[in-house]
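Apart from one protein chain that is not included, each protein chain of the complex appears where it belongs.
Chain naming follows the written order as A, B and C, and within any one chain the residues start at number 1.
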Amino acid sequence: MAGSTFGNKFQITTWGESHGKALGVVIDGCPAGLPLTEADIQQYLNRRRPGFSLFSTPRKESDTVEILSGIFEGKTTGTPISMLVKNTSQHSGDYSEIASYYRPGHADYTYDEKYGFRDYRGGGRSSGRETIGRVAAGAIAAKLLGMLGISFTTYVASVGTVKINRAHFDASYIAKNDLNMPDPDSYQAASELLSDVMADNDSIGSSVECIIHGMPAGIGEPVFDKLDASLAKAIMSIGAVKAVEIGDGTEVSENRGSYDNDRFIMQDGRITKKSNHAGGILGGISDGSDILLKAHFKATPSIASRQQTVNREKENIEVSIKGRHDPIIGPRAVVVVEAMAALAILDLLIDNMSSRVDSLIEFYKK
Amino acid sequence: MAGSTFGNKFQITTWGESHGKALGVVIDGCPAGLPLTEADIQQYLNRRRPGFSLFSTPRKESDTVEILSGIFEGKTTGTPISMLVKNTSQHSGDYSEIASYYRPGHADYTYDEKYGFRDYRGGGRSSGRETIGRVAAGAIAAKLLGMLGISFTTYVASVGTVKINRAHFDASYIAKNDLNMPDPDSYQAASELLSDVMADNDSIGSSVECIIHGMPAGIGEPVFDKLDASLAKAIMSIGAVKAVEIGDGTEVSENRGSYDNDRFIMQDGRITKKSNHAGGILGGISDGSDILLKAHFKATPSIASRQQTVNREKENIEVSIKGRHDPIIGPRAVVVVEAMAALAILDLLIDNMSSRVDSLIEFYKK
Amino acid sequence: MAGSTFGNKFQITTWGESHGKALGVVIDGCPAGLPLTEADIQQYLNRRRPGFSLFSTPRKESDTVEILSGIFEGKTTGTPISMLVKNTSQHSGDYSEIASYYRPGHADYTYDEKYGFRDYRGGGRSSGRETIGRVAAGAIAAKLLGMLGISFTTYVASVGTVKINRAHFDASYIAKNDLNMPDPDSYQAASELLSDVMADNDSIGSSVECIIHGMPAGIGEPVFDKLDASLAKAIMSIGAVKAVEIGDGTEVSENRGSYDNDRFIMQDGRITKKSNHAGGILGGISDGSDILLKAHFKATPSIASRQQTVNREKENIEVSIKGRHDPIIGPRAVVVVEAMAALAILDLLIDNMSSRVDSLIEFYKK
Partner (left out) sequence: MAGSTFGNKFQITTWGESHGKALGVVIDGCPAGLPLTEADIQQYLNRRRPGFSLFSTPRKESDTVEILSGIFEGKTTGTPISMLVKNTSQHSGDYSEIASYYRPGHADYTYDEKYGFRDYRGGGRSSGRETIGRVAAGAIAAKLLGMLGISFTTYVASVGTVKINRAHFDASYIAKNDLNMPDPDSYQAASELLSDVMADNDSIGSSVECIIHGMPAGIGEPVFDKLDASLAKAIMSIGAVKAVEIGDGTEVSENRGSYDNDRFIMQDGRITKKSNHAGGILGGISDGSDILLKAHFKATPSIASRQQTVNREKENIEVSIKGRHDPIIGPRAVVVVEAMAALAILDLLIDNMSSRVDSLIEFYKK
């Protein structure tokens, strides 16, 4: 594996660089018969589109998706779905200087070490634009999951030290503010913090939470392909994520078993739990509660304030990164987290169809 | 994938249940010519062996490994290495009661939902004994990495709210205490906390840190198979882990770019960094610094104090888990974290051999 | 992949050398709830056992299988099934001479080139005994397929130039003769030919046909994982196979479309075909007819007559292979062909469960 393929059954392969001709994704393994239009994808892609907020790069990118294969008469055919977004607003000139040195916090140095050279225009393959393919594929996964009764609530849970107010959580507010936060107070505080950060030519970290509703019990494979392990890889593979938590996350290491163990209880004739410290996953397999996950994003590494670094001639220099950069990653990454969660879950849901002999027999009895 | 295989090139498949005849692992893809004896494996396995500490189950398990294939005249042949540890100390009788209900915090319910029934003896495949295969394979990976100059420092970083004292960090102390902590003061405090926890018939969470030394720059694949994503999956796949952090981990979401960006600097004629907030990984690829990772383990779910739960007849009941259980997971899991890190890294090191055309040409020129 | 793993969903990994401690296989992905005993496996393994025929090696190997994991209360649990056969009748002394030279027609030279050295005892991993793992796994696949109404007729179709008489085809005769041929006349002729061959200290080629009955239509993936492509790889991976044919096989290159196209026709209310030149596969996907495949085996390369070769010191020498060798491969390989066909088909049947959205929805509606 060279790293651009995700999933075993609903398998996606993304391609494209920040300043190449286009970016895209091929999905192999999407079941046949799913009604699908470009609008389904576009609406998801628009959630990561820059240029519409005070707190994101002023670049205007329409990021219009085109479906090239795998759809016939409005439905998926079961064969590969190829999707493409053309690059239109890239100014390669902005980046020429970057070719000569290694930006702190970026992948310039590590790509050079790995490949011997790099496409230095806008970060090439390590650019945030790489997530276009993920989001386009995630839109399809999310649509299919919706038909199975599985839905997502995803939002920015903190901006720097400003955390959301869980007592005032309002899911409907998430799409109404340009930071994708779930309550007006934290949005207000975060906005003020961001203004300060931008005035300092600096950037700031953030965290994103994703709640997955309607998950059936029994999903996930034992041992290495646990549901939480698969989610962890999916989420940690997003650029700038440095920590992934499931359920109570890091807090579990401080707590006792008598607190952490979620008690089972019968409710309305079905088995449920009195609490959800486990975040909906026990032994790597879903327990029917909501799945809770959290990703921590570092601050955008591109900042205009001066930084020390080294150039390709191995000289110590000082640089100040120019160009149009988001001062925070989380808000635009909300849909990327959701897309990756959807892709990881759908893959395991499909795998799970063959967990039992009776399922196999029933399937072929028909 | 049904979940018991890890890795693409140095690929391991583990098998076995807590109370079956044996547990084991098959490694396919171990390069030929590695000197290897059962003692190499045994010494690693002994680090996870119970029964030698106040703070672990009093069960005595010798866990003696046997190599069944893949070695000839003391060296690996390049073909599969099959290793097996026989179960000897399992008392199936201890567990008969468990068959009828779902232990809180355990995988009993989720296995039943997935498979329709489960091997209820000691957790079956979801038991901590499943890690025997991981550790046996990890011993080989670690030996091979050692020949490449890569080594590990792994230790318990916290027990409940007791954290290690980084100012007094002493790597040589780790193997000298039964909690695998790196300083005597935190060990003392943690021991006292554990005595209280055990007196309460309770258990406690913990965290484990792993530092990977000697890592060359350029390792990891872009996008989905990033080094940190691969490590996150490897570590989160260990039972009871609920969070994984790389470098500064969760703290990055609170910090600014001007702080978080590690500055590059020339030192002794080579490119290095002034800090290591990134934990040795930029854009998913190693930057030549130490790799820093941290895993958070929940408390052992098996506790003797009474808990509410549900039985297979869907009745609310109260239970008290009997049997011999560790009150804390971290200390015995230190070697499991190290094994999984070694397996993830070796796999990517092998993959990296074909990153450049000139490597390929040079290889076949010979 | 290092070559010892087959299948994506019903995934097997075999291990073991001819003269090591044991040989075995781990199956990951066997659905839960399949009734399974060691006797199910043993009966299949016995079909490849040597020592019971005039025309096979006089070595007596009991090849007794032991199941080590994955079964609980007589049924598969959904977790890995590990099986092992201990080596008992191996005389390593027989092979010591072989260490020094390259046997013509064997893998001695190619293993040395690949790995730098080899386990020379009895061919090590390239021995025919490697198929024990395939057959043990195939027994489970075949049992599961039987529950879906899929069965096999597999037999030797030719011995040297002696071909079976299709007019007198008698499936019940196959198990009644030690060459596994389907008619007494060809068996008689083949026996005489073999006696001559053995008298000449020589060996002879053979072919094996496999008919798969009860195959549902729609199985196989388009493009690279076609049903015939998957079968071809499965069968060609058996040692000594040099050609694989599907349906009319090599004859299709001589025929016209007007002959080769099987006409569809309604029969008993369902779509069927008037002929089966295609061998039950159209566009890589099963059409509901019997699957027909044929494997061509070369003669056993180990022969007692003198042959020219080269030794490890790169000198031209003459050798005469000692030891106990079958003069023909096909008869004992019948069950290996069947096992590999079963494994390839089951894998695709499982994959096919997610070909349509309505299957996915129906599965999770429950």
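Structure notes:
In the analysis below, a contact is a pair of C-beta atoms (placed from the backbone, for glycine too) under 8 Å apart; a residue touches a chain by one contact, two chains touch by 3 or more.
In this text, all values refer to a predicted model and were calculated from it rather than measured experimentally.
If you put the hidden chain back, the residue from B:Ala167, B:Ala199 or B:Ile361 that touches it is B:Ile361. Only one of the listed residues, C:Glu97, C:Asp170, C:Asp185 or C:Asp358, touches the absent chain: C:Asp358. Only one of C:Ala136, C:Ile285, C:Ala342 or C:Leu360 touches the chain withheld from this view, namely C:Ile285.
Listed for chain B, the residues touching the missing chain in the whole complex are 8-9, 29, 31-34, 76, 78-79, 144, 147-149, 216, 222, 349-351, 353-361, 363-364.
Although one chain is not displayed, its contacts with chain A can still be listed: residues 1-5, 8-9, 11, 13-17, 20-24, 26, 28-30, 32-33, 66, 68-70, 72-73, 75, 77-82, 84, 114-119, 124-125. For chain C, the residues in touch with the chain missing from this view are 1-6, 8, 14, 102, 104-107, 109-111, 113-116, 125-126, 130, 158, 160-161, 197, 200, 202-207, 217-226, 228-237, 239, 241-266, 269, 271, 274, 277-279, 281-288, 296-303, 305, 307-310, 314-316, 330, 351-352, 355-356, 358.
We take it that only the chains that are shown with their structure count from here on.
Once the centre of each chain is set as its mean CA position, chain A and chain C turn out to be 45 Å apart.
Here the CA centre of chain A is 26 Å from the CA centre of chain B. Annotation: 38 Å between the Cα-based centres of chain B and chain C.
Residue positions of chain A touching 2 or more other chains, listed in rising order: 8, 222, 351, 355-356, 358.
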